[in-house]
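Here is the structure we will look at, set down as structure tokens.
Missing here: one protein chain of the complex. Every other protein chain is in place.
All chains are identified by letter, namely A and B, in their written order; residue positions are counted from 1 within each chain.
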């Protein structure tokens, strides 16, 4: 319970992120996002390609500029949503992730990949520089590595992706699901409301300067302690017992 | 001479950062900070735990919100102070550093650790998300690694911490003190005033955009050259002799 699996399941089309797929991804992500039954989302894919990015037919001159804009705006909306969700989102990658597919991996909170996985931003080869993927990729990898990927389109290995910060973990292919589930189950053992507060606060403070970040988060710690689940956690620890979470934002005291 | 050792010495309490300990740490850091006799600070700890973070008894409902706020604000003050000091601060870690203990390591200028050291932000497990540690941890490690640590509470190894930027150096346990002292002694060979100017400038420019950073630092280089120690260093280099530092901010010329 608590784990939602979202599976890209169009391997024949290399799990392209067509406009319809992006909208369906958005719906899957947002569906009952505020339910206390949802604790973590895992995004995985069927077939040897995690996702090849946009559906190029939707970007040809047969479609007008307005349609092109809708594709990129919907994509950006989905990528931004992942960080706004109250639950952690894990990318579970087993294969090649390119362009907006690589952007999807870079946009999740946590990313686990099998050793054979590879990551690329090859848009430049078809005359469409990966400028939107670069927003997420440039914030995950060192600038030099990101630019070599963007200028040449050449893939990096899972090990390189881990080394450079795109992934948090690389595992053998036959352990991929197990290791991802281990992280997901660990998250399910914690309080939903505490995780939601922590995730929202993390992204907020990262955009602030150091002093503003400490002012804001110091107050968040005080508020976190005032939560029923905040006091329950500390009491359980002191009493050496397992905590019983309410998963709500109810306060223990004013 | 010149090296101040600050040792967390309450191993029975896992070197918890109680309010009293934080205040004493602040005093130790600030004591005679402007004396030219002080050149570098090393923060180390007794026992197998570098520091386990806040004292949870101080965060229970037996203490009121005002007290909780004082704990987090004093902690943030200490962490911010480390970067404002005119001398470099080195964390010398031999063991487990968790929560605010991990934040302390992340907040030093330089961090050296033994191979057996480990780092975690496990607050989520006791219902108190490590939101203040995340300020320092999120600025030291790639986002995905930081979030996996914050969401699961699981520790990373010293080697992973080095790989991801939390540490500058990992050494065998029996070389830890020697390697840390090597760095400290190297700093003692330089001019205090030049290091103070360089450290303050570093943190200032990192918060600016590229062009503002270059405008500001170009002027700092000119000012650095005008220091007595700036001219002494260059003259000594050209004359192939050891420089004799004044360690003051006296200027060689207007």
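Before moving on, here are some points about what is shown:
Going forward, contacts are C-beta pairs under 8 Å (C-beta built on N, C-alpha and C of every residue); 3 or more make two chains touch, one makes a residue touch a chain.
These numbers come from a predicted model, not from an experiment.
The residue from B:6, B:33 or B:252 that touches the chain not shown here is B:252.
Shown as candidates are A:7, A:20, A:69 or A:212; the residue that touches the absent chain is A:69. From the options B:124, B:156 or B:187, the residue with contact to the chain not on display is B:187. Hidden from this view is one chain, which touches chain A at 56-57, 59-61, 65, 68-69, 72-73, 75-76, 79-80, 83, 124-132, 134-135, 138-139, 142-148, 150-154, 163-164, 207. By the touch rule set out above, chain B reaches the unshown chain at residues 88, 108-111, 139-140, 163-169, 183, 186-187, 189-191, 194-195, 197-199, 201-202, 205-206, 209-211, 213-215, 217-222, 224-227, 229-238, 243, 245, 252-253.
Throughout what follows, only the chains that are shown with their structure count from here on.
Spacing of chain A relative to chain B, judged by their CA centroids, is 31 angstrom.
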